[in-house]
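Only a single protein chain was left out; the remaining protein chains are all shown in position.
The first chain written gets the first letter, and so on, giving A, B and C; residue counts start at 1 in each chain.
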Amino acid sequence: MAGNSFGQLFRVTTAGESHGPGYVVVIDGVPPGMSLGEADLQPDLDRRRPGQSKITTQRDEADRAEILSGVFEGKTTGTPIAVLVRNKDQRSKDYSDIKDKYRPGHADYTFDAKYGLRDYRGGGRSSARETVSRVAAGAVAKKLLAVQGVSIVGYVKQVGAVIADVPDPAAVTLDQVEANPVRCPDPAAATRMIELIEQVRSQQDSIGGTAEIVATGVPAGWGEPVFDKLKADLGKAMFSLPAVLGVEYGAGFGVATARGSENNDAFVPGTTPGGITTTTNRHGGMLGGISSGLPIVLRCAVKPTSSLPQDQPTVTRDGQPTTIATKGRHDPCLLPRFVPMAEAMVAITLADHYLRHRAQNADR
Amino acid sequence: MAGNSFGQLFRVTTAGESHGPGYVVVIDGVPPGMSLGEADLQPDLDRRRPGQSKITTQRDEADRAEILSGVFEGKTTGTPIAVLVRNKDQRSKDYSDIKDKYRPGHADYTFDAKYGLRDYRGGGRSSARETVSRVAAGAVAKKLLAVQGVSIVGYVKQVGAVIADVPDPAAVTLDQVEANPVRCPDPAAATRMIELIEQVRSQQDSIGGTAEIVATGVPAGWGEPVFDKLKADLGKAMFSLPAVLGVEYGAGFGVATARGSENNDAFVPGTTPGGITTTTNRHGGMLGGISSGLPIVLRCAVKPTSSLPQDQPTVTRDGQPTTIATKGRHDPCLLPRFVPMAEAMVAITLADHYLRHRAQNADR
Amino acid sequence: MAGNSFGQLFRVTTAGESHGPGYVVVIDGVPPGMSLGEADLQPDLDRRRPGQSKITTQRDEADRAEILSGVFEGKTTGTPIAVLVRNKDQRSKDYSDIKDKYRPGHADYTFDAKYGLRDYRGGGRSSARETVSRVAAGAVAKKLLAVQGVSIVGYVKQVGAVIADVPDPAAVTLDQVEANPVRCPDPAAATRMIELIEQVRSQQDSIGGTAEIVATGVPAGWGEPVFDKLKADLGKAMFSLPAVLGVEYGAGFGVATARGSENNDAFVPGTTPGGITTTTNRHGGMLGGISSGLPIVLRCAVKPTSSLPQDQPTVTRDGQPTTIATKGRHDPCLLPRFVPMAEAMVAITLADHYLRHRAQNADR
Partner (left out) sequence: MAGNSFGQLFRVTTAGESHGPGYVVVIDGVPPGMSLGEADLQPDLDRRRPGQSKITTQRDEADRAEILSGVFEGKTTGTPIAVLVRNKDQRSKDYSDIKDKYRPGHADYTFDAKYGLRDYRGGGRSSARETVSRVAAGAVAKKLLAVQGVSIVGYVKQVGAVIADVPDPAAVTLDQVEANPVRCPDPAAATRMIELIEQVRSQQDSIGGTAEIVATGVPAGWGEPVFDKLKADLGKAMFSLPAVLGVEYGAGFGVATARGSENNDAFVPGTTPGGITTTTNRHGGMLGGISSGLPIVLRCAVKPTSSLPQDQPTVTRDGQPTTIATKGRHDPCLLPRFVPMAEAMVAITLADHYLRHRAQNADR
């Protein structure tokens, strides 16, 4: 399988390029009888779309989703749901001068090395615009999970040296996140993040950061013990997103300097009869790769946008030194639009493991 | 698929528990005609096995591998290779007093929540002893990759606050790593790491750390562009290992504070005609999820051993508060034995992507 | 995986219903650099489309394919190829009176039993119109195989009691097949088949038959030895087509009365140096599930169309006896349009095994 599908039972297959006719996603395995319409997909597509605020790219795409199948009389039928999002504002001429140059930090060179050719119009298949398919599928996954009491909220935790103060990740609401264009629930930090992003843009530069994604309401027991640990599949999901160079759960890299006696989260009686919980959540909501009932908390490190309007040294396809300045419209910081993409992948992964769990353990 | 298989074309399936008869691994998809014998598997099994040094657990397992199939007259036949490693020193009585308690930091509770029962003898399927199967499969993968010029070396980068100085990750040799029991190529740091591990053991405690794994010789072009990015599959592979709470590539979480102009690795002409490379490797050897020809460099954060000989608060299966001290034999620091496990998973993932790449692109 | 994908490396995923907006197929894993355009898909879509002759259904669908991705400047890029075929002549009102009745021989009842609801407009996902996706994908597979010297020709072997005389299945040409609307290379039999089909239609009835599909040029060595035998995957492919109740290879059910001494095809030297062949082909081109280099010959038994304009006894959704006459436009005999569907599935299966074979055995 050439890598354009994700999930075993809640299975997402995508196709499309940034400057072709559009993007398609097929979502297979959705249980029947769930109400679904295009209006369910649009909010997250709007959170992901370019041109949504002054700190994102100004490419203008309405990103309207058309459901082509799998829904009848407003309900899912159990058959595959295909969604089409056509491209509109393609401006492929913007890219003609990079046809024979490799943009630093992009996949131009590696695609060429792999396939012997590449669609040079804005990255083709490697464009982050590909995530439009994931976000559409993620919206379906979120609906399915909501019935199970699971909700997923992501936010920007860090931009450059500006770090948000988020005392309780599991208490952050979508409204708090959407209250500012940088999607940071700490208003003071948000202001400084926006200033920083505007500053780097004015300097023809870009800036990295981190995002934190939290899933609450996941019951204990989801995930498979060995290769398909929930943390493994979530990790794959996150690293499958463009620009992610690091992923961590709970205490994350902080465990390197911790002792066992301080790192173990002690089990204590829960609030429900017979229920069990932990008072701290350094484990990030999974033990042995299986959900513990605590919130799942993960963080992603996202690199600064590789495309820069300033000249950067590179080489041509035939190996000659040159320079390149990418004149396309790009985000000076990827994080604000990264949030819905990451939420979508968390949702797809959890929806898949929900179905996988009940396939084997539905009697329980 | 219930999560006990890994890989699409170089496909590994494992079974077994820490206190059952033994472990089985089936390795499917190995090309025919490669010389292979049990002697090829033993070195890495010896690096992984318990009781190998004073700073590891004293459980004594020879971990002898028996090849049951797929090899004829010293060569792989193209049919599946099954390997059996029987358990010897099981001492399951050590675990009888934890039958009705949940060990903090372990999968006892989550297995129970998932399946409604658990093999309480040393973790059963959740025991890290399960990695014996992976290391056997990894040895086969390493042999396959060696023919392609790919080699994989891992080492301990950090234990607690002790951080090794490794100027050039791609230059570290297996001999340097195996020169000391903590598997750290910086001899001075190794000495301090060993002292620290012995100290925490004397305090009935444990300590975390990080490991760095480097794959050299991977040609540009391996990996799939979207969901099965090489960084995504390697990330899944790493997070599928026990105790891993963080994974990062190249500059890793350091990208959060970086600007694009400093983070992009500039392409420059390579040493071979028409060859292309980058002078720095902040991208960690993959761009757009596809290998760039630079060394693949990744780091894993490994938590301190959860099993401690000191009393820790926990609850019983029916939710009553109690304490637990795990009297089994455990590593005070997981890192030294983690290195061959991580190398194995990197090797399996790369072997799979090598076959996947040539399936689609063998004409090139 | 909910069953809407086929193949491991040449991987086809479909979505769509007979009376929804249209059909989508995503073809993943196609090697890069192959010339491809919509004109390559149309001939087989035209052979499959309704309304093509007087002996098929009169539903009028142009079945124009739009390639949405995976092709750039006339060549495949190695990324997934999505194809969209919109529905035009849907006339869903034709089906309103069957909303609460189960058509005999159709999937109405079983879909309802499975999902608790169904798209009652012409069968929804269970409509044979779904094969439009397969035929589009099959056309891509045929192009890929043609480069390897493989060609696939199918034809109608039998309609009712009329059996074609085809002395050498491997010698039948597409031109011979397309010379008459019933797609039978024996002109005399074709005439009688057409008469029979017109007769059963005038009697408001339908008639079954068999089709024979032949793949020539497949080299020895394709197929996997155990579960994914080439005959197993081809068998699945054929049985995945609507209305197929039997599949056989070579001597087929005739082996039941054969003795080993007469059934074994003797190996003899081939025409090329060192080449090996068999003089007879009772084995149908595969031995041990792996292609032998002889033509692959298979036959499918296709039932008579279940939809009939005459009254048939059935029950309503709530189990009350009633009668039903399906007034939609239907083929009185499925065989002529079955041929391109079956060819497509053979092509997809062979393309997949071609890539699978070279993934493991590209060194050979």
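In the analysis below, a residue touches a chain if its C-beta (ideal position, glycine included) is under 8 Å from a C-beta of that chain, and two chains touch if they have at least 3 such contacts.
What you see is a predicted model, and the numbers here were worked out from it, not measured in a lab.
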| item | value |
| --- | --- |
| Among B:Gly116, B:Gly149 or B:Pro187, residue touching the chain not depicted | B:Gly116 |
| Residue among C:Pro21, C:Pro43 or C:Pro104 that touches the chain left out of view | C:Pro104 |
| Among C:Gly3, C:Gly37, C:Gly149 or C:Pro187, residue touching the chain not depicted | C:Gly3 |
| Among C:Leu68, C:Ile98, C:Leu144 or C:Ala251, the residue in touch with the chain that has been omitted | C:Ala251 |
| Residue ranges of chain B at the interface with the undisplayed chain | 1-5, 8-9, 11, 13-17, 20-24, 26, 28-29, 32-33, 66-70, 72, 75, 77-82, 84, 114-119, 124-125 |
| Hidden partner chain, residues of chain C it touches | 1-6, 8, 14, 102, 104-107, 109-111, 113-116, 123, 125-126, 130, 158-161, 200, 205-210, 219-229, 231-240, 242, 244-261, 263-270, 273-276, 278, 283-284, 286-293, 301-308, 310, 312-315, 318-321, 356-357, 360-361, 364 |
| Chain not shown, touching residues in chain A | 8-9, 29-33, 78-79, 225, 355-356, 358-364 |
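Rule of thumb we're sticking to: only the chains that are shown with their structure count from here on.
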| item | value |
| --- | --- |
| Whole-Å gap separating chain A and chain B, where each centre is the average of the chain's CA atoms | 26 |
| Intercentroid distance (Cα basis), chain C paired with chain A, Å | 39 |
| Per-residue overlap in chain B, given as positions that touch at least 2 other chains | 8, 225, 356, 360-361, 364 |
